[in-house]
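As structure tokens, the structure follows; a few thoughts come after it.
With one protein chain held back, the other chains of the complex are shown just where they sit.
Should a chain be cited, it is by its letter among A, B and C, assigned in written order, with residues numbered from 1 in that chain.
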Amino acid sequence: MAKSRSEAGHDSLSTQYRDVRALTLALAAPLSDADATVQSMADASPAKWHLAHVTWFFETFILRDHVPGYRAFDPGYAYLFNSYYEAEGPRHARPMRGLLTRPSLEEVCAYRAHVDDALLRALPMLRAPARPLLALGLHHEQQHQELLLTDIQHLFAQNPLEPALFDAPSASALDLPGPLHWVEGREGLVEIGDDGRHGFAFDCEGPRHRALLHPHALGHRPITNGEWVAFMEDGGYATASLWLSDGWAWVQANDVTAPLYWRRSDQGWSRFALDGRHPVNPAEPVTHISLFEADAFATWAGARLPTEAEWESAALNIAPGSGTLLDGAMCPRPRPATGTTGLTRMFGDVWEWTGSAYRPHPGFRAAKGAVGEYNGKFMSGQFVLKGGSCATPRGHVRASYRNFFYPHQRWQFTGLRLAKDL
Amino acid sequence: MAKSRSEAGHDSLSTQYRDVRALTLALAAPLSDADATVQSMADASPAKWHLAHVTWFFETFILRDHVPGYRAFDPGYAYLFNSYYEAEGPRHARPMRGLLTRPSLEEVCAYRAHVDDALLRALPMLRAPARPLLALGLHHEQQHQELLLTDIQHLFAQNPLEPALFDAPSASALDLPGPLHWVEGREGLVEIGDDGRHGFAFDCEGPRHRALLHPHALGHRPITNGEWVAFMEDGGYATASLWLSDGWAWVQANDVTAPLYWRRSDQGWSRFALDGRHPVNPAEPVTHISLFEADAFATWAGARLPTEAEWESAALNIAPGSGTLLDGAMCPRPRPATGTTGLTRMFGDVWEWTGSAYRPHPGFRAAKGAVGEYNGKFMSGQFVLKGGSCATPRGHVRASYRNFFYPHQRWQFTGLRLAKDL
Amino acid sequence: MAKSRSEAGHDSLSTQYRDVRALTLALAAPLSDADATVQSMADASPAKWHLAHVTWFFETFILRDHVPGYRAFDPGYAYLFNSYYEAEGPRHARPMRGLLTRPSLEEVCAYRAHVDDALLRALPMLRAPARPLLALGLHHEQQHQELLLTDIQHLFAQNPLEPALFDAPSASALDLPGPLHWVEGREGLVEIGDDGRHGFAFDCEGPRHRALLHPHALGHRPITNGEWVAFMEDGGYATASLWLSDGWAWVQANDVTAPLYWRRSDQGWSRFALDGRHPVNPAEPVTHISLFEADAFATWAGARLPTEAEWESAALNIAPGSGTLLDGAMCPRPRPATGTTGLTRMFGDVWEWTGSAYRPHPGFRAAKGAVGEYNGKFMSGQFVLKGGSCATPRGHVRASYRNFFYPHQRWQFTGLRLAKDL
Partner (left out) sequence: MAKSRSEAGHDSLSTQYRDVRALTLALAAPLSDADATVQSMADASPAKWHLAHVTWFFETFILRDHVPGYRAFDPGYAYLFNSYYEAEGPRHARPMRGLLTRPSLEEVCAYRAHVDDALLRALPMLRAPARPLLALGLHHEQQHQELLLTDIQHLFAQNPLEPALFDAPSASALDLPGPLHWVEGREGLVEIGDDGRHGFAFDCEGPRHRALLHPHALGHRPITNGEWVAFMEDGGYATASLWLSDGWAWVQANDVTAPLYWRRSDQGWSRFALDGRHPVNPAEPVTHISLFEADAFATWAGARLPTEAEWESAALNIAPGSGTLLDGAMCPRPRPATGTTGLTRMFGDVWEWTGSAYRPHPGFRAAKGAVGEYNGKFMSGQFVLKGGSCATPRGHVRASYRNFFYPHQRWQFTGLRLAKDL
């Protein structure tokens, strides 16, 4: 007998929920209790915390608020696993997250199972106001899947033994992509931003609005490691005139001479990733660079970074799944671009720094309640990144998607694509 | 006998030079050698340093580069008084500026006289390439006139004795301005930015470009102290949901509960200024607030900050000299707005925070050489302020003028005007 | 057949070795991999690091240096588990110890087993120069047993859930000890310090030397929690005149208002320990206080701290095992003093702060080689503590024993005994 549309909707949502939740566990599967507990810097969180926090999100905003009779798995967890929602009350200080050796990884997995069970049972009865929160929760968990990977990579990089979490994926081909060519972008008024009619989007992606583009072109592919080495060998990190003032101060204060995780030895440059340390492949897109580095490179190259509107407009007709994205629990790695006509690698591979500050779109209003804190309050001091990376779960990213980080941060899979005025 | 056009140009430039230089000295006149030497925080500079640095600017970019045979007043000064021009070589660290008890204020004044003398003698023979640099030097010095005042105010505020540098100006009337009303702005494409055809502008003000405005209105006047007290009394500084995340962290880390220089006693709120401590006048525009505070106030008021383009477009037909500006050596003080139709106090009184990050205008290119470092390299992490303040020298500001500070900084005469979407 | 004396010596040493090593493992038995990995502050080390470091000590100074053919378990461990021996080459930075999620606790236990096996096999053939190093290694491991416990207690105290590692020991009786009485000490010249003739001692305990005692008396027992509460209730933590200047600065910078791990609620004061949070027992010796606190209390009480020589002289004829010491893997806890004549609780229960700076005894020479770094190089800025604590392994302490910590440190079981001039 055919299922009703509502039943099918439940089935689909339930499948989606199971899939997202299962991928998170699969990503964490190679981690020991200790791996999942330690925090390597204030910007990063322990894997165990990610596992619990995304669960707390469902428990709080769905089960507590919309499922009568639900009882919290542990009343102390709200304090421990609230990230930054002021409206949800006081919480454990972020830089202290790595001190929580208890609950154990096993207990956190039990917490996940408890919430999964309650949520899947409640799902068919969920009322309409809860459904967007469920979708939000799933996309929220996908964001933490990427953070879990980048945070673990940062942690393992602090270990002098440089352990590998995953087996090395088959190496990317060393065939260098051909020279960069320029793809002219639209000019004049364009429509960008989420219009709320095509599936899930975060509040900050909207509203749909007109933007004005000036004559410009974009590089057809991201900048590669090989091109980055040329920048380095030309003294890029030692030439003040290439850098934003804050960037130059950052370079000097931190003795920055290469992308994060790079090291030079007699054998040349190597980079550390979740599959251990390997030689830098000149064909791959450069990654783990800050906005400061991206901007200095662009200046060195006589170009600039794209604006968010230029990038988004160019991506409107490109399939979000066309780049290398996270398809399962294995070592994420950007792939060389092979295309030679049109824009390639706009999605996946590396988050592309734009030259646009992360500020509200015209007409933006944050959502009501605690989830209104999700995006809006971070709109100072950060820059927009577009397109997703090899660690972004497939299905998570789209043209209007706005990722954002401070200009000095670079432990994500961050890279760049050039732009220029025409 | 009539002067030639070129002679008249020299005369006018020479008069302008004398006037600007004289105002700087007049502002510094009440300062003791010690007042002029001490640095109260890394963001501020000693008055003596301002006096010398602007002189070094003329000495270096005009006399050294364009006047054959000029000999530096003291070869050690380049190291001491270069501010941030990497291309000009190493220099004294900014936070150490206050340790220079020698050269004395008197010696710095002799340095000024030496450079003035050489420059005024050279002026008639100056070749064309040097003339824009001279204009740049004069506007540069005007910027430091304002900084000299705000830096001294900050220094004197650290002194428990709270000395007054100037006599109190006649008090502003206590007549409160009427309620705020909204003035609708232009919509659609507008032209803003400097077009290089109407006198001096800094490189970052251009190029002239089209911008797209969405339906909006601006408050007809700046927010007053009286309105600010209402925000405070409504718990504004204690309500996390009103604040940007970085702002809330700043409030908590610094126990911020009022604008800078405000203090509460049994007699109510007072504020410290260059004329000492006086009661807060509810009719005056609020000042010495950070972008974080301005943004929180706007959120509390159900409004937002204007974008730079909205502000600039609205100011295009307003005379830059229409507000309270610095007309001489006396205590700067914003004046209450009295107008009730149209926009008032757009220029002068208080720098108005915009919600726009300080980033390059479309097509911006920094100037060549050391002076190319003047503006462009600061385009990350800062916000644009518009309109000038009561401490901005008359003649210095215009609609396209872009001031910029970090969102936590508030020792300038910073205030706000509300905007809203229509 | 009777064993030869040498064989018996081997047997005894081998038994001692097995016992010490087994106790360490027993102390760590309740720890999860995560518990054993995290570092809660720079002063503390992860349990896993303790387990590995003491093993590295045997591996390096015995197996590597004195057992031909021994091959290191893992050549990377020397870098990770050298604590502070400059002569042994570069090493992992102390504050980074908690970032080592690999090797796992299990691998570290395998490392221990490997070294134990090699060492026990080599033991009968060990040449004379290696034997003092073996004894040093065992006493070294005992020191780390105590640190392992105090470091874990500190870690668990950072967890808002305040987990208990051990079951609560039977509560100490609440019978308050009687009032403090004074026991007169020796006057004139006494002989103290290790003479090298009575078993193991650290190099810093010698040489035996004469010291001059001035007329004085010691309190017959340590100060209790009940007496400490009286100090607190009399405003002890708020009265500047009671404190050393550095101590007062420390109190103010850290908002210190009670011993470490104490918290006040409606039910009164509680303290956190390895068995969780329990009410403060007024009969027990106060512990987890800094030298600054101990000194302020003594000043408040009209007394002073004992000098090291006064304490050591008084302890010469007291059995080191007479107090509460660590007898196995269970929650250490100081016990109330019940004696009323003569000195009680000189050994065990709480380390007693002396007023003596940790400086060399007359004629002290550090040992040659890397182990010469064991004690001598720490002789600035620290104070001597005497007598051992409830977390000091039985058999480890003696009258000449010199423990030392900085005056602000208090995560050890530190307490005090008063002294006064006669």
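The working rule: contacts are C-beta pairs under 8 Å (C-beta built on N, C-alpha and C of every residue); 3 or more make two chains touch, one makes a residue touch a chain.
Bear in mind the structure is a predicted one, so any value in this text is a computation, not a measurement.
**Q** Using the touch definition from the header, name the shown chains in contact with the chain that isn't displayed.
**A** When the entire complex is considered, the left-out chain reaches B, C.
**Q** Just to verify: which one of B:Gly76, B:Pro124, B:Gly196 or B:Gly342 makes contact with the chain not shown?
**A** B:Gly76
**Q** Of B:Leu105, B:Leu123 or B:Ala329, which residue touches the hidden chain?
**A** B:Leu105
**Q** In the complete complex, the non-displayed chain touches which residues of subunit B?
**A** 32-38, 40, 48, 76, 79-80, 92, 96, 98-105, 155-156, 158-161, 163
**Q** For review purposes, identify every residue of subunit C that touches the missing chain, sorted by number.
**A** Residue positions of subunit C that touch the missing chain: 84, 86-87, 189, 209-212, 214, 240-241, 243-248, 291-292, 295, 304, 355-357, 359-360, 362-363, 372-373, 377-381, 383, 407, 421.
One rule holds in what follows: only the chains that are shown with their structure count from here on.
**Q** Determine the shortest chain-contact distance, in steps, between subunit B and subunit C.
**A** 2
**Q** Provide the C-alpha centroid distance between subunit B and subunit C, rounded to the nearest whole angstrom.
**A** 60
**Q** Using Cα averages as centroids, what's the distance between subunit A and subunit B in whole Å?
**A** So the centroids are 38 Å from each other.
**Q** Residues touching two or more other chains, restricted to subunit C: which are they?
**A** none
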